[in-house]
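Note that one protein chain of the assembly has been removed; the remaining protein chains are unaltered in position.
This part shows subunit A:
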Amino acid sequence: MSVWNYVVTAHKPTNVTHSCVGNFTGPQELNLIVAKCTRIEIHLLTAQGLQPMLDVPIYGRIATLELFRPHGETQDLLFIATERYKFCVLQWDAEAAEVITRAMGDVSDRIGRPTDNGQIGIIDPDCRLIGLHLYDGLFKVIPFDNKGQLKEAFNIRLEELQVLDIKFLYGCPKPTIVVLYQDNKDARHVKSYEVVLKDKDFLEASLSQNNLDNGADLLIPVPQPLCGVLIIGEETIVYVNASTFKAIPIRPSITRAYGRVDADGSRYLLGDHNGLLHLLVITHDKEKVTGLKIELLGETSIASTISYLDNAVVYVGSSYGDSQLVKLNLQPDAKGSYVEVVERYVNLGPIVDFCVVDLERQGQGQVVTCSGAYKDGSLRIVRNGIGINEQASVELQGIKGMWSLRSSTDDPFDTFLVVSFISETRILAMNIEDELEETEIEGFCPQVQTLFCHDAVYNQLVQVTSSSVRLVSSISREMLDEWHAQSGFSINVATANLTQVLVATGGGHLVYLEIGDRKLTEVKHAQLEFDISCLDINPIGENPNYSHLAAVGMWTDISVRIFSLPDLNLITKEHLGGEIIPRSVLLCSFEGISYLLCALGDGHLLNFLLSMNTGELTDRKKVSLGTQPITLRTFTSKNTTHVFAASDRPTVIYSSNKKLLYSNVNLKEVSHMCPFNTAAFPDSLAIAKEGELTIGTIDDIQKLHIRSIPLGEHARRICHQEQSRTFAICSLKYNPSSTEDSEMHFIRLLDDQTFDFISTYPLDQYEYGCSILSCSFSDDSNVYYCVGTAYVMPEENEPTKGRILVFIVEDGKLQLIAEKETKGAVYSLNAFNGKLLAAINQKIQLYKWMLRDDGSRELQSECGHHGHILALYVQTRGDFIVVGDLMKSISLLIYKHEEGAIEERARDYNANWMSAVEILDDDIYLGAENNFNLFTVRKNSDGATDEERGRLEVVGEYHLGEFVNRFRHGSLVMRLPDSDVGQIPTVIFGTVNGVIGVIASLPSDQYVFLDKLQTNLRRVIKGVGGLSHEQWRSFYNEKKTVDAKNFLDGDLIESFLDLSRSKMDEIAKAMSVPAEELMKRVEELTRLH
């Protein structure tokens, strides 16, 4: 049963909804604060660019984000209001480097209707009050007292019901708002009111302007000394103050965002719906405005917010494309643009559709999304784990070890690659043609297996075999010195660095050698009670050539020990517990923190914090990476050190925010890895896997990898066809140049490797692609693309005509095989029992695929089902059909084979306006609805009465806070059959804000356990701004608010891993479960995404 669900974010929201600039973290520090719907990010502006300082979730959808500075403060405070009527004022605590809540509250009212045009929150420039427009006809005022504290809020009746924008005017003795509104006759006007705090009422003020541009939508208050307000329309821009009126015509455009350039308010940046950036200048003679000028600067992403930072650098936040940091140049470039894009920030939103595919056929899903809108439309390939870009590979069986060596100590690049086999050692080197060829190092012993190799100081190389340690000149390649193991005791394991060698021989002997010029010196010998399984002396102290510590893993007592060098004194002994011996130990340091990593034979990895001074091991953590023994190796990519764990599930270990993170590598099984940084292939890795040696480079080290395929048009639907290895998309291209807003719609075929358009089928005028499906029919072996369309006539409210087109891919071309006219828009298509199930307006229609006498094929309608308002989202399973209606929640239909009819079986009688549905299992269906909630319903087959059986029972409810456009079964991670997580079914969802999330259906006992953990975490982790997590996740719509049930917030649960040890212990105590155990279980869950 999929009743108990765990919701977690795999990719955070990236849609930038608000941004502002100010001195938030310090009086001298300039900050950019960016809101991404449910998160805020605080950046610091430095000479090097934007430096992220903080990224925190907000328990609410941010409706207002404003910086302000009360009297007497030296730095700004941040005001945030959420769509669920909570507000908070945040302040930066420089010492703790975190935000603290200065004030918070609830501004909801019983009275009044929530505004349709969105909530408005504004702060008086002189900081006398905060104004909120949340309900039609009401203006809420939160006054400040003279100490800058907030007083009790009150409402003032606002006559204007259809408010488009409200702003505070500058330079007014009493706080004064200017209101842009629409009247009963759809005309737009501007009015202003003084807020009389004493009477708690408005007094009409002098500034007003009637009958504005019909598209007037935005007010920009102009600061002192000019004062007044700019009214931005679609065809004109107007400046008004008490005495002056200036207007200029503009090219028709919808202005989406503005940013003020100068403090005196004489220049503004305006971003329009086509992504064009204009500069608006108010020309003035001292304090008298003489006119307006507008100039096109260039093109950016379609802006949702513009913040002018400093020195002509501007942040352009976007909802439809990547956000950008742009520089405004004084001189235009060759194309006449003054805009230069300095940096781009990936934005997946809005994800209108996506599909889950396994292009590399590795058993790991990738998500291909239709992202962005208008000209910024793109496909994004989102994949978990780190990819290896293969550059060369050779077939080589039985590799037992690999090391890269340099031809001289100070050569920045590697030359040799030593590959060890069971009874020989071969040496490969890059030749002049940048090819890898076999070579020889005379001083090395090639007839035996090499245990370890390393570069050494003084242009020397070290080779360790089972019998000896050889020191070889890297220039003459001759042997300079050799150290022999005591006879009868062969060397089992060895390790080395530039100046030191540590070997372990049978019988528990540990021998420490130092490398001199042409000389190996045995410095110390120690006898341990057991045999040694692994060693490491990677230098992580101050001296990069010399280590003061040695890590040793032991057989028999299963321990890891730290010895001091050179005297080989035992400092620390840590028993690992269990029966699995350590197979690889590694001393390493990330972000200035030293760790000891210890990999076990069963695929587990332990990590400890290592004190460099005392050698003490603390903060033990255990994770499971795979099932086979792991070999650990460090490597460097982009000047940062990472650790590669080679096993059946290769993993890269890295650190971010002083926390160790594990990221899968998209390779099946790796036995050995070594960095191989050559001049021809810089930053490459040599990887031994399944009888093959591969040289390749590694992607950026991060968890999710996103590749962008810009389309220049808006992709609306996508689907993949395995057989033809293609994607098909429904897309539309806007043509901004023509006067009418003309659109062209296409069906495009893309190659699934190159993502090139390989074929295009243009749709008719006014014809929109609504749905797409790859399917086959009974009695026909071909695989087809089926496309559902709608003719959207300008004069019609609802489409009354559409088509179903059936294509086959032949020679990389889309060939139309059949077409069927429908009496409405084809909102959804599904393959169903070898037939085609279409949702056409309010009807579900089943088509069969018939062979005509002339051998051609056609779609023939078989049966249908009425009874929906609009059947927008349809999913099928067996003979069951689950329909998500425009406004009538979920209903369950069944196809009866004998009668050839579709009947309604059950329905959810709640009035949910659906945005997506999915079938979790035979009985449980998942829905997402218009108010950003998720819910599950259960089919009640065992009900006693027809009434009970005919009702889908709501079993789970949860406020996601995201608008879900699509659910798909699948997973972003490789599923290992043996791990617990591998058995958990998951559904992926994509949202308007660019979130990719995972819903995992947990077993009941795990749910109960995690629910308890969540409850405990709520007590310990407090929401930013004092917002309550429990309230945030409660199911919320116009009719009701109820506590979340049968859904867990994975983001909260996984934040357990970010807690300090003491807080973890606190929770562990409350749960009566050891912290280790908790950590293990939570870490398991992070593997779901």
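Things worth noting here:
The definition used in the following text is that a residue touches a chain if its C-beta (ideal position, glycine included) is under 8 Å from a C-beta of that chain, and two chains touch if they have at least 3 such contacts; residues count from 1.
Following the convention adopted for this analysis, contacts and distances are computed from a predicted model.
One chain of the complex is hidden; its UniProt record names it "DNA excision repair protein ERCC-8", one of "Cullin family profile domain-containing protein", "DNA excision repair protein ERCC-8", "V-SNARE coiled-coil homology domain-containing protein" or "NADH dehydrogenase [ubiquinone] flavoprotein 2, mitochondrial". When the whole complex is considered, the residue among A:N117, A:T236, A:S407 or A:Q815 that touches the unshown chain is A:N117. Set against the missing chain, the residues A:P57, A:P70, A:G349 or A:P539 yield one that touches it, A:G349. Shown as candidates are A:H133, A:H278, A:K689 or A:R716; the residue that touches the absent chain is A:R716. When the omitted chain is restored, the residue from A:R748, A:H865 or A:H959 that touches it is A:H865.
When the full complex is taken into account, the listed residue touching the unshown chain is A:T800, out of A:T800, A:Q815, A:S1028 or A:S1055.
Residue positions on subunit A in contact with the hidden chain: 15, 108-114, 116-118, 135-138, 154-155, 157, 159, 161, 184, 199-201, 204, 319-320, 349-350, 352, 373, 714, 716, 768, 770, 790, 792, 797-800, 821-825, 827, 840-843, 845, 861-867, 869-870, 872, 886-888, 899-904, 907, 909-911, 913, 915, 930-932, 946-947, 950, 963, 965, 992-993, 1034, 1039-1042, in rising order.
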